[in-house]
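For this view, one protein chain was removed and the others were kept in their places.
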Amino acid sequence: MSRSGFLRLVAERLGFLVLTVWITTTVTFLLFRLMPGDPTLAYLSPTFNEETRTALLRSFGLDKPLWEQYLIYMGRLLQGDLGTSFLQRVPVSQLLADALPNTIILTLVALSIAYAFGIVAGAFLAFQRGRGIEGFAIPAALATRSAPEFWLGMLLLAGLAFQLGWFPTGGAVPPGSNLGGIGDRLASPEFWRHLFLPALTLVLYLQGLPLLLMRATMLEVMNDEFIVMARMKGLSRWSIVMRHAARNALLPVVTAFALGLGASVGGNVVVETVFAWPGVGRVLVQAVQGADYPVAQGAFILISVVLATMNTVADLLYAALDPRVSVGARR
Amino acid sequence: MRAARAAWRFLRSEPFAFVGAAIYALIVVTAIFADKLAPHDPREILRVGRRVARYLPISPEHWLGTTSSGRDVLSQLIWGTRSALQVGLTAAIVVVAIGTLMGLLAGYLGGWVDKLITRLADIVLSMPFLPFMLVLAALTTPGTTVVVACVALLLWPNTARVIRSQVLSLRERAWVEAARVTGCSNTRIMFVHILPQVLPLAALYGSVAIGWAILAEASASFLGFGDPDTISWGVMLQEAYANQALGRGAWNWFTPPGLAIVSMVLAGFMISRGSEKLLFPKLADK
Amino acid sequence: QPAGDPVRTLVLLAQPQAALPQEYQAAELIAAAWRQLGLQVQIRPLPSQQFSQIVWYERQRWDTTTWQMVGRPERSDPDELTYNLFLSANIANGYNFVGYNNPEYDRLANAQREELDVAKRKQLMIQAQELVNRDQPYGFMVHPKNVVAFNKNVWDEKSIVDQAGIGARNTWTWLSIAPLGAQRDIILNSVSTPTNLNPFNISGAQGSWAAEITWDRLMRIGTDGLPQPWSAEAVTRPDPLTVDVKLRAGMKWSDGRPITIEDAVFSLVAPGIGDKSPMYKPFVANIASVTATGTDTLRITLKKPDAAFLVSSLAKLNLAPKHVWEPIFQSLQGKPETAESVMESTPVSSGPFRMVKAKLNEEIVLEANRDHWAAPKAARWIMRIQPNTEAALGALRSGEINFLADYNGDPQILRDIAKADPKIKIAEALDMGFKFIAYNHRRPPFNSTPFRQALSASIDRELLAEDAWGGAAVPSNSWVSPALTFWHDQGIEKRVPGGNVEAAKKILKDAGFVLVNGRLHYPAGVKETTAPFQ
Amino acid sequence: MSLLSVENLQVHYRTGAGPVRAVDGATFSVAAGSILGLVGESGCGKSTLGRAIMGVLPDAGRIAGGSVVFEGRDLVALTEAQRREIRWRRLSFIPQTAMNALDPVQRLRAQMLEVLMERGGLARAAANDRAAELFRMVGLDPVRLADYPHQFSGGMRQRASIALALALNPALVIADEPVTALDVIVQRQVLDVMRDLQSRLGLAMILVTHDMAVVAYACDRVAVMYAGIVVESGPVREVLERPLHPYTMGLTHAFPDVHGETGELVPIEGSPPNLLHPPTGCRFAARCPFAQTRCHEQAPPAVTEGEHMVACWRADEASALRTAAASPATWAAVVPA
Partner (left out) sequence: MSAVIEARGLGKTFRTGRRTVHAVQDVSLAVSAGEALGIVGESGCGKTTTARMLLRLEEPTAGQVIFEGEDITHRRAAALLPFRARAQLVFQNPFDALNPRFTIRRTLAEPLRNFGIPEAEHAARIDAVMGRVRLTPASAWLDRFPHELSGGQLQRVVLARALIPGPRLIVADEPVSMLDVSVRAGILNLLRAARDELGLAAIYISHDLALIRYVCERTVVMYLGRIVEEGPTAELISSPRHPYTRALVAAVPVPRVDQDRAALPIRGSLSDTPQGGTGCAFRDRCPHAMPRCEAEAPALREAGPARRVACHLEEGAPS
């Protein structure tokens, strides 16, 4: 693809990304304003009175008309200010900033392992098509993908943590550790020990897609004429598989990875809850349960932005990796 | 009739699809006869004397024991098929209907309709599924309607994309042009000529959507946004979790609904996996 | 026998099982009992937000609902609940959301508030409880027990203190708990996330455990439930409208500055300045003035006599450093934000523990303030946020936590674990909170006292305590918990027939309600005019 | 001594319904430096034959009999490793659809270098020079080496494939319908390139096609395949002017000739037999206007007269049949089932 063509594509996709984010945030804003109940309910207590309520509403900025709230909200959003938590009374951006790295690490680690495994296993299974191992491996891959994550997680937790005590039961770091920063955490074996179970649960759940995708595209590619040609050229099996088959087959898998990264950030909600993993998903669940809508809204926007961004990245990645994409297909 | 025979031939030749279809069949039969099959009323609080029959272990009377609130696990499991089917099927039908319609319109009409629908789909795809469902559940009444609505609102783009690309290639087929030349209106071409070609594909996506819906319902229930009024596997799991069935070692309560979910979702995957040859016709030559 | 209209289907609101499994099950059992009376009852679970919204702001709309009052140290004096829950003045917007209206009760509630003589006040409280027993504005269910557990290999069992109506998880325990070995950190769990910790924010249940030991107060509620001086050396009430306080000497803020009488005065008046501290403002509403009367003494003048002032205000308001907070309050002027959401990077406090780290969704770490006059024996206090109850249990067993402070699961499971695992010890204690079914007096037939009496009579409180709460609760028939031995009307829970469907039916029959084909009808001539809950 | 000689080759495909005898007795040979045209209808086994010679049948296919002797060695008997040695160095291939045959995600330079370096053992610099040379040889500008396949037109892709096939100076190139997808002018240009290379480099070639005119233009010899069997082969002039097999006769009349007379064209009604269950006798019998009972019952043996081989029971009556075959009425009489 020509360089300028690609740049144009990038610009176009980024433009659309901005539009998507704007629509998402607006929809989110409206959604949350429709939420029944008002935030002061969270403070219900016999000492709670009308005056308290008004003061609270004012401090939440909820005493203004909707359009004004919207303008304020968008204005603040542009400055990265997501408001203050109704319940926890801290800036939402700070809650999210604490949580996002954890989610990203969990997702990236799990996704990378799942994809590494899925790609290798998928390619292997593609070569084994029609053999006995398929009858076992494919149902197994599908079954782990079919299990509710929390159920899988609870079973792992019960087995490996409660019964055997090999892994901690939750959280990201040991109690009272000084592992505040991401760098510290990544360097600590304890962190990885805490990461193991939630990551394993995710890996079990996530590996099915790359495995099946890799297998299917591999099968498709292996049937392509240019693979037959590569054989005719007398190229080594290794060259054929790595240089031609895998490279072509990987295209959709790489794209799926980017998409998966976006989707997982929002989809980890359940796993984060089971394993008390201090990530964005859990923040969101708690906020929704507690009707803490600045937080729920912030987390939702953050997740959507990550998702939309990763969707865009996936698109661009595909265009960057596949020289054919930019050519307008003839009708 | 021809279709039925073709379907049967297909199942016979594809063990995966066969197993999947068999599981579905079993679930459907169970759901139909749930009231006959279930030994107890799944909602009834069973008593032992004045006391609630909590946590009874597996016994001839209660094949899977009882729950913390004194209900028969097996009966709940059996009744759960109804809600699973209801959630799964409505979600699948809605997804397939919306997705197919959108895909068909976008693919066939092209132009601004296509642009609009693809853009819309892109935007919808950047709505995180689970979070969206939680928020929607919090905004409205939690329960299966929300699950179905979410699946329908957020999952149609997947089907629509596939259908669209299928339609894009179909509309280039000469027989579509032939239909135009022989006087067919666009509507007729779309719904009489093209639609039947993409329906099998849509149905496959439907079978995957069933799984999605079931899992979504389970996750929503787990996080406390299920409809406790219905007896569903998700709600069962949630109850078991909330009442610490695992901590009690009540595996008889915690595992069966999970396995039921796995098998139903698996069935959908199996069917679509078994249909690989339909999706990648090249494989059939191998 | 002639009959009126059939009673409409009654809808019993409840929070979802996921949120409050015990309440949900209780609601199911109660609905089953009411159905035996010939009523059609539907349980309607609502997510907590909608639930509160309806109960609180749509007071005309609902029939009946589950509800609870939780125990807090300052509720050791029953005044707060007595005054707020049932006073007719609170029907419209206040906490009397059921709409109970009885002038006799209003009189008793006001009188006890003004009565400084404890014996006389107790009499008034007993009378009020009797009145409520007769009118049954609520269907009381149970007083839950507080079940906590700790690792007795780590902590000396004898150093654990029980606080009346609170249980073993209390400030006194955090101060006195003594390590047996090298592990000197109190590691406890919390199932929900705490909130911003600052002296002007009421930090929710879990947050306040940390806040209470981070900030000092002039008084604290003792293990006996009575207020005792803390940062004050002495507190005296020369007359019903005057309180004199003498400050303890030699106290310091964590930034090294001494705690002065100005700080104390500031702490008492700050919540009342403007509306920057809405949550604390009610606690200073009755203060007319605070003046320093010396370098270490101050005098508070009240607007009205308030028997519970020491408990509800002096034991509640945190001591905040004036040099830090006065500028903050000033900078907040004219902005919508309140002092509640101010976050200090390192809070300046004076309590026995100091904040080291507060990752609200992960953990809060406090360390012992060795310079404090009541320095704790433990080294650190670490609260882990673990929403998964099951996992919290696992963590206790594996030693990841050594104090299971927040447990709302099945107590039986905990007992079983303790039986199997010698290192785990359970501490159960009656809570001062209570769980109840609220009847909406605005909506017939709940306006009928006999009807409410009958409903209450059919509730089998023993069964609820046993099966819904797994034995970790006792039957209730009053808002004053038996844990508050002094104030509680002994034996009141026996004075209402419990789980007695026959007695309930008789009450209904006597009041003119009629059973037709098993369905309960209003007395003759009464029409059903109330729309069913939608 | 011919460069390649294929003797009674049989290739079967395994299918759910039973074996498909895609090639069922193919015999022909290619002399060094000459072009053999392989003509036949769609599905008669031309590509299968080509792939069988290259030794890259799909998993379901296998050589069920016969021999393929190339430069004195029977390829069928070689091990995979030995066969790999020969591939591309001595024996290369030009595919029909160059678009699918070139790796879509690699630039042509990479694809050229891969062959030149991995198989030809050239250093990068030398390989680069050679690639440019090859491109020029087939009439492409070497700057286009930097392009991806999709950036080429059909004719250019075909030329690139030819360049690729010639990279290692093979002795024999199998070209599977290299010009079928191209239009006349480009087709002619590609054929000219191939003819030119043949005469300059002494290349031998098998040119698979279904177009007699292409054979007439470019080939020295021709082999006519029908339903898996080579039914006639010989020098092009011989076969075109004196066809011995009725199928070949039919083919020559089915073509309009741009300069010839515009009399009615003669179609061969019906379609080739299903190779799953090929008929017992002559495979063309069902469509043949001259079929006799014997033809339906027994497969005719191949007979050779000079360089001209034919498999037909009535080969000796060929000249009479030729006259009859020129009349449309002869063919119209056949009504295949």
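Each chain carries a letter (A, B, C and D) given by its place in the written order, and its residues are counted from 1.
Quick note on the criterion: a contact is a pair of C-beta atoms (placed from the backbone, for glycine too) under 8 Å apart; a residue touches a chain by one contact, two chains touch by 3 or more.
Just so it is clear, the structure is predicted and the values come from calculations on it, not from any experiment.
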Completion exercise
Among the options B:T118, B:Q197 or B:T255, the absent chain makes contact with B:Q197
Problem - Candidate in contact with the missing chain, chosen from D:S34, D:Q187, D:S233 or D:T330 - result: D:Q187
Fill in the blank from the handout: Residues of chain B touching the missing chain are 173-175, 177-186, 188, 193, 196-197
Exercise for the section: Determine and list the chain D residues touching the chain excluded from the picture. Expected result: 41-42, 153-156, 182-189, 191-192, 195, 210-217, 236-237, 240-241, 247, 250-260, 262, 264-271, 287
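Following the convention adopted for this analysis, only the chains that are shown with their structure count from here on.
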Problem - Pair exhibiting more inter-chain C-beta contacts, A-C or A-D - result: A-C
Practice task
Mind checking the centre-to-centre distance between chain A and chain D? Centres are C-alpha means, answer in whole Å.
Solution key: 54
Exercise for the section: Report, in whole Å, the distance between the mean C-alpha point of chain B and the mean C-alpha point of chain C. Expected result: 44
Problem - Residues within chain A bordering two or more other chains - result: 35-36, 154, 158, 162, 273, 289, 291
Practice task
Two or more other chains in contact with one residue: find those residues in chain B.
Solution key: 137-138, 222-224, 241, 246-247, 285-286
Problem - Interfacial residue positions of chain A with respect to chain B in the complex - result: 16, 20, 23-24, 31-32, 34-36, 129-130, 135, 138-139, 142-143, 145-151, 154-155, 158, 162, 212, 216, 219-220, 223, 262-263, 265-267, 269-270, 273, 281, 284-285, 288-289, 291, 296, 299-300, 303-304, 307-308, 311, 331
Completion exercise
Counting only contacts in the complex, chain B reaches chain C at residues 45, 50-52, 54, 68-70, 137-138, 141-142, 221-226, 228-229, 238-239, 241-244, 246-248
Practice task
Quick one: which bits of chain C touch chain A in the complex? Just the residue numbers, please.
Solution key: 19, 47-50, 52-53, 56-57, 69, 80-81, 83-85, 93-95, 185, 187, 192-196, 201-202, 204, 275, 278-279, 281-283, 336-338, 340-341, 343, 357, 359-363, 365, 380, 382, 384-388, 390-395, 397-398, 400-401
